[in-house]
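A single protein chain has been removed from this complex, and every other one stays in its place.
On to chain A.
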Amino acid sequence: MLARYGTPIYIGVTVLGAVGLALVCHHLYGWPPEWLPLGLLAFIGALTWWLPSTSSDGLIHFTADNVVVLAAIPIVGPVGAGVVGLVMAALARRRIALHRRVFNMAMASASAMVGGIAYDLAGGSLSVGELHGVMPLILHVGLPIVVADAANLLANAGLVAGVVRLSAGVPFRLQLLDMLTSSGLTQFAYGVVAFVVIVMWLPGDLGPVAVLVGLAPLAGARWALLQYGEEREARERALGALVAAIETRAPELEGHSARVSAMAAGMAQELGLRPKEVADVRTAGLLHDLGTVVVAPGQEGADHERSAVLRGAAMLQDLPFLAGASAVLEQVAHAGPHQAAPTLAAEVVRVADDFDLLMHGDGLGPAEAMELLRSRPTMVEADRVLAALSRTQRAHDDGPAPDPMVAT
């Protein structure tokens, strides 16, 4: 029931919540004082959504819409900010299903109004044009805007994590943490830039030009961040060539690295490891056989399993961004097949590797492979690890998770 109707019910509740917040804000603050600035802000906000703002790997976001929404709070009031969020999401150029668009509109609007209420509670002024001097502006606009920024982010991340939990099964806490930790500094900067825009727009009498003057200097940062995302994606993909090299030397391992990587990452997630550890486990799983390539032809047979893993780990040490994965591989090597692995991450990689070899190498079924692993004497937190393996295997058998609903 929950899997089938959970998402539509959640979207309905979010829409109702946004309407309720709009009524509360209207009761507290009234209609926006002017409609022309509201239209302009909504238009500029929609434009920021039209610019490419996400790198191809989908991990690096850089969109100035938060600046516009936050600036809208003192300029056109909390209800106006809600309308700006609503219009921006409605006019998003990206083609998405209607129910997703409706969710995005409700979410953007509700987050903006939550930000508006937080701004007021933090002592924010809704008559900024009358303020003069540094301290009054910082106390009654700057600091409240930073508070509004944080509230906006929390509301946004919470709503998105909820829908991703229901539509894709990603744990709520994991998704929330991921969103909050990935955009910390940028989010704070949005708040400060919004403050700058407000100061220029109202006391500075610059009007809507303030948004352009405030946002233009971010062009370089936006460019560099998106480039960074693109290159990071390329770097991760370049690791695929290492796997291809492994499979060229050992064709019998075709597909093994990718399966171990996916299985180990799934288990790490199930076990509640931190996002960084999950990423390290994923890479370690992918490259755990690298050592088999780094050996002279004809010498493979005389090789010891442990030294092969160590050679692979040593090669990765040259790559600072793979230091974590390299450490996990070293732990796997030092443990060897007859000792307990020193960390849960290493155990996960080892179990995923063994499980895949039993399934695809020895042709055992999942139940038999699991039973064999269970009888192994040394294993760190055996029950938890095997339970995670079992759940990940089941999820894999049920097919890939549906696309998460990308909300922002």
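Convention: a residue touches a chain if its C-beta (ideal position, glycine included) is under 8 Å from a C-beta of that chain, and two chains touch if they have at least 3 such contacts; residues count from 1.
We take it that contacts and distances are computed from a predicted model.
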Choosing from "Lipoprotein", "Thiol reductant ABC exporter subunit CydC", "Phosphonate ABC transporter ATP-binding protein" or "NADH-quinone oxidoreductase subunit H", the absent chain's UniProt record names it "Lipoprotein"
Going by the contact rule already stated, which one of A:Ala151, A:Met200, A:Ala313 or A:Leu389 would touch the omitted chain in the full complex?
A:Met200
For the full complex, which residue in A:Pro217, A:Gly255 or A:Gly365 touches the chain that was left out?
A:Pro217
Any idea which of A:Ser127, A:Thr181 or A:Gln227 touches the chain not displayed?
A:Gln227
Sort through A:Val294, A:Ala340, A:Leu357 or A:Leu372 and give me the one touching the missing partner chain.
A:Val294
Counting contacts across the full complex, list the positions on chain A that touch the omitted chain.
132-134, 137-138, 185-186, 189, 192-193, 195-196, 199-200, 203-207, 209-210, 212-214, 216-225, 227-228, 231-235, 237-245, 248-249, 293-298, 311, 315-316, 318-321
